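Only a single protein chain was left out; the remaining protein chains are all shown in position.
Per-chain numbering from 1; labels A and B assigned in written order.
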Amino acid sequence: MTPDQELKIVFTGPMGAGKTTAIRAISDVPPVSTEVDNSDRTACDKESTTVALDYGQLLLEDGTAVRLYGTPGQERFGFMWEILCSGAMGVVLLIGGSSSTALADLSSYAQTFQRLNPDQPLVIGVGRATCADGRQLDAYAAALASRGIVAPVFDVDVRRREDVLLLIETLLCILEAQVPEAEHAAR
Amino acid sequence: MQPASERFPPHILESIQRQLAEFVAANPGVTLAVLTSGDGFEVAAHPHMPIAQRIAAMSSSLQALSEAILREAGLSRSRNLIIESDGGTIVVLGIPDTSPRLSLAVVASGSEILGRLLWATRSCCAALGRSLQA
Partner (left out) sequence: MVARRIALVKPASVIEEKITHALQLFDSILWAFQGTTRSTWTLVAPETAEVIVVHEGDPDERIGAWRASGKLIVEISVRDRASSAAALVYPFKASEVLALLERLDGPLNSQTDPQRENRSPDSGVPRQSQEPWSFVETLRTIGEVQNAEAWLIARDAKVPCLWLRADGAVYVAEQSTIEAIRRGTLNLASLNLQKAVPPERGPGPQPGSELSWFAGYHASAELAPWLKPTVRYRVNRWPNFGLIRPLPAHIRVAATLTSAPARVDEIAVRAHVSAEEATRTLNALAVANVVVAAGDEAAPARSSGLPAVGSRGGFATFLSNVRRHLGLRM
């Protein structure tokens, strides 16, 4: 067991994809936010934007704290992505499916985070997908596969806690699957 | 995306740029002064350097984090943000009475005395604030 991994999960993705909402859905403490007025409404029509991080926590019964971080969405804060993802258990990437740049965002973020840490589990949630039959996400998964990225891509609504839990459960299962077989036999 | 500087009338921007140049000239230890929007855009800088944009983004992140930690601690609004190193100092101060909020990030070498730097930066911020009200 290497000590360089920390008990933290990072939520990332473009502005408005639901990172703060997702953390709020599962955090045991009211999330700390670093939102300020958004002066660039052409990039994203939101009143506020995260400029440093969102912070939440899971406080387990044995006293262990799992930290939940949300990154800023805009690329000029990309330096925060590397800082926050360093040593994280895994990354949850949230994409807004109705955005005209959804596929480009997905490819860009997925490739960036895979480059930062190739072995770090990555789970992708797409909100407000335009097709109810999942075909849009089939195209997304195929696009990632063509870049050598095999990551879960799920239709989600992060306003629903069960959807955020699906993403977390998947992350945990990926981590669990990475335990070497000797450990499985020893259990 | 509209550059942050273009959100201000040209005559205001000229005045800001002149004041930053005067500030840097009057304080030889200062190597860079960047006027930053609350969400991390560079409004004006002297001298013009490529890293000014990154300093703008990073200083807004630090400013926001400092506000967050003060809230958690039950303290009031941030006044000065000071980062000291062996090689120099960075201070980030808010421009008074600006909405949306603007900040001035100043990078100074080790030769600059902190107290003097803070006093000079605070004066510059007050002057910038008056220009922006005009």
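Here is the rule we use: a contact is a pair of C-beta atoms (placed from the backbone, for glycine too) under 8 Å apart; a residue touches a chain by one contact, two chains touch by 3 or more.
Source: prediction; values computed, not measured.
Taking the full assembly into account, the omitted chain touches A. From the options A:V10, A:V32, A:V66 or A:L106, the residue with contact to the chain not on display is A:V66.
The hidden chain makes contact, of the residues A:I23, A:V36, A:A110 or A:L137, with A:L137. Within the complete assembly, residues 1-7, 26, 58-62, 64, 66, 89, 119, 125-126, 132-135, 137-138, 141-142, 145, 150-156, 163, 165-166, 168-170, 172-181, 183-185, 187 of subunit A touch the chain that is not shown.
By our rule, only the chains that are shown with their structure count from here on.
Here the spacing of subunit A and subunit B, counted between their Cα centres, is 32 Å.
Across the complex, subunit A meets subunit B through its residues 32-40, 42-43, 49, 51-53, 55, 72, 74, 76-77, 79-80. Contact residues of subunit B toward subunit A in the complex are 1-2, 4, 7, 37-41, 53-54, 57-58, 60-65, 67-68, 72, 100-101.
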